[in-house]
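A single protein chain has been omitted from the complex, and every remaining protein chain is retained in its original position.
Going by the order they are written in, the chains are A and B; count residues from 1 in each one.
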Amino acid sequence: MTILEICDYLGNFFDALELTGGGACEIVAPARIETARSGEVTFVANDKYVKFLASTEASLVIVHHSVNVDEFIHKIFFIKVNDPYSAFVFLLQKFAMPRTIAAKGVASTASIGDGVSIGEGVSIGEYAVVGNQCSIGNNCVIGAHTVLMHNVVLGDDTSLFPSVTCYDGTIIGKRVVIHSGSVIGADGFGFAPQKNGSYVKIPQMGIVEIGDDVEIGANSTIDRATMGSTIIGTGVKIDNLVQIAHNCRIGDHTVIASQAGISGSVTIGRHCVIAGQAGLAGHLELADRIQVAAQAGVSKSFLHPGTALRGYPAQPMRDQLKHEAMLRSLGTMKEKLDRLESELKAIKGE
Amino acid sequence: MTILEICDYLGNFFDALELTGGGACEIVAPARIETARSGEVTFVANDKYVKFLASTEASLVIVHHSVNVDEFIHKIFFIKVNDPYSAFVFLLQKFAMPRTIAAKGVASTASIGDGVSIGEGVSIGEYAVVGNQCSIGNNCVIGAHTVLMHNVVLGDDTSLFPSVTCYDGTIIGKRVVIHSGSVIGADGFGFAPQKNGSYVKIPQMGIVEIGDDVEIGANSTIDRATMGSTIIGTGVKIDNLVQIAHNCRIGDHTVIASQAGISGSVTIGRHCVIAGQAGLAGHLELADRIQVAAQAGVSKSFLHPGTALRGYPAQPMRDQLKHEAMLRSLGTMKEKLDRLESELKAIKGE
Partner (left out) sequence: MTILEICDYLGNFFDALELTGGGACEIVAPARIETARSGEVTFVANDKYVKFLASTEASLVIVHHSVNVDEFIHKIFFIKVNDPYSAFVFLLQKFAMPRTIAAKGVASTASIGDGVSIGEGVSIGEYAVVGNQCSIGNNCVIGAHTVLMHNVVLGDDTSLFPSVTCYDGTIIGKRVVIHSGSVIGADGFGFAPQKNGSYVKIPQMGIVEIGDDVEIGANSTIDRATMGSTIIGTGVKIDNLVQIAHNCRIGDHTVIASQAGISGSVTIGRHCVIAGQAGLAGHLELADRIQVAAQAGVSKSFLHPGTALRGYPAQPMRDQLKHEAMLRSLGTMKEKLDRLESELKAIKGE
């Protein structure tokens, strides 16, 4: 792809694009600035990386309009843009080789149930199992060994990597990506304690509904509702090994990092960020744009949008950081206390 | 099902059942009180929900004997019972559609090893793999893609959802349910450090034994013992993404919530509750009925039955809550300390 072609492509996303020359130069791959070689494109989105302009061998660097590149234009071509990071991400998408999760068409070893509807352009891999009455949208890709139990619905352009399991009734939107090993729609963890100390299973009769443009990592689990639906909103991004329990509602464009756990019947707002290994207790609610720090333990609802939470039990960042500073000053407090005690003794001894 | 039929059915579980009328009325589904519609049954087990009696459209509500329903009997039929929550759970079981994990019989694509014994009424799904010398009890259901390595034993009426893996030698009781992605009997994490800083694998020669009426969630892992057995007692309930390491013994009717981790050689008593993301260090013991709070880190044995534990390192709830209250009073302590310092200065200055 020539630099001019790159400019054309980025022009789809950005208004004010500035090129310092070299339009005919051929660019073969994206790379990190520290390791980029001749013929490769990289970017600077952070002032800390400007220093690498002196040493990089990249042929093309995407930078912000504000970066002064005069001293390097003898050896590097530049595209200036107002968001070089996103520009590079769009370029990565252009350079990324289309990945083959499963070959076009339905593999001869795939097992397709009764009454299944399959859209156009669908790929279904080896040994995949599609249960009765499933509905597979156009251009869906189902990896080898993935199992859809009965009555599962996949929207158009959705991709399931190998060895995903969707329990019966799961409804998945368009352009969703689910990575290997994730289990969607298993029974919620509900048991009624009996007088003799044993438990009776509460039937989990609901389903999981996943919105459009969701991505779910590897080996995560999203449980079906007891009644009704566990709901994953549009654009939600879920990392690996995440637990989402029954009856949860995750708001649109919320991000949940690896190993976080959301207990049953939790409602999370839109545009929230739940960091790694954080845990949310059951039946609580978080407002929009709330940020939960890594390993935090949220034990109650927080209804003020945009609050940043941290610690166990989690409290607003400012309170928690003040509390942590106080904890660090404990030694000083102890010393002062001992000093006052001595002084007081001295006074009393007088 | 008519209300009279519901009364008959609940009569199997409860002695004193009181009906306010409407026996012939047809009930079509269970629902939550907030969303129930005409023809549906719901319940009130908590005083906070009594207020919904005024607005609910449910035709039948199950309540405790003590609830005064006089003002609603013009629009709702009631069944009074001494445990409305459990009564509703039993009703859910009645209304739940039987779920088809795998069609009756052995799928033509299933791979059955040598010397396998298969009971009556068994269902084995597509591409399931049953190793040599396995023994499958009556009415067992084995989901698509589930793999039993050699010498695995399943008791009667046990159900494995798709894509479960049981390593060789695993022994599973009756009426056990295991959800997709769980791995039973993988090698314990045992390596002997060598002088050069590398590790030699300690062969994991034991097995996993799972009692009757156990349920295990999705993507959990239970490791085989180094020698002997890792033991999961009768009636134990294990949630998703739980880790149980080698040589553990989990007592009967103990409940372990999602993402909890039990280190090697831990012994947990009967009727314990381990909450989500809690961790137990290796080689410790918990008495019966101990409750471990979410995210707690248990670093030593607790041998007094019924203790509630919380915090890191975990200590009895009362001590820990006192400690947390003390932490919250740190600001006040600091202020008092500064005031005393000023007063002392003033006295000395006299």
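Everything below uses one rule, namely that a contact is a pair of C-beta atoms (placed from the backbone, for glycine too) under 8 Å apart; a residue touches a chain by one contact, two chains touch by 3 or more.
Everything numeric here is computed off the predicted structure, so don't read it as measured data.
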{"item": "Hidden-chain contact residue, picked from the options A:V122, A:V255, A:I268 or A:A308", "value": "A:V255"}
{"item": "Touching residue (missing chain; options A:Q277, A:Q291 or A:Q315)", "value": "A:Q277"}
{"item": "Residue among A:M1, A:V69 or A:V89 that touches the chain left out of view", "value": "A:V89"}
{"item": "Where the unshown chain meets subunit B, residue by residue", "value": "111, 127, 129, 145, 147, 149-150, 163, 165, 167-168, 181, 183, 186-187, 189, 191-192, 194, 197-203, 205, 219-221, 223, 226-228, 241, 243, 245, 259, 261, 263, 277, 279, 281, 295, 297, 312, 323, 326-327, 329-330, 333, 336-337, 340, 343-344, 347"}
{"item": "Subunit A residues touching the omitted chain (full complex)", "value": "30-32, 35, 85-86, 89-90, 92-93, 95-97, 99-101, 109, 125-127, 143-145, 161-163, 177, 179-181, 213, 215, 217-219, 235, 237, 239-241, 253, 255, 257-259, 270-271, 276-277, 294-295, 327, 330-331, 333-334, 337, 340-341, 344, 347-348"}
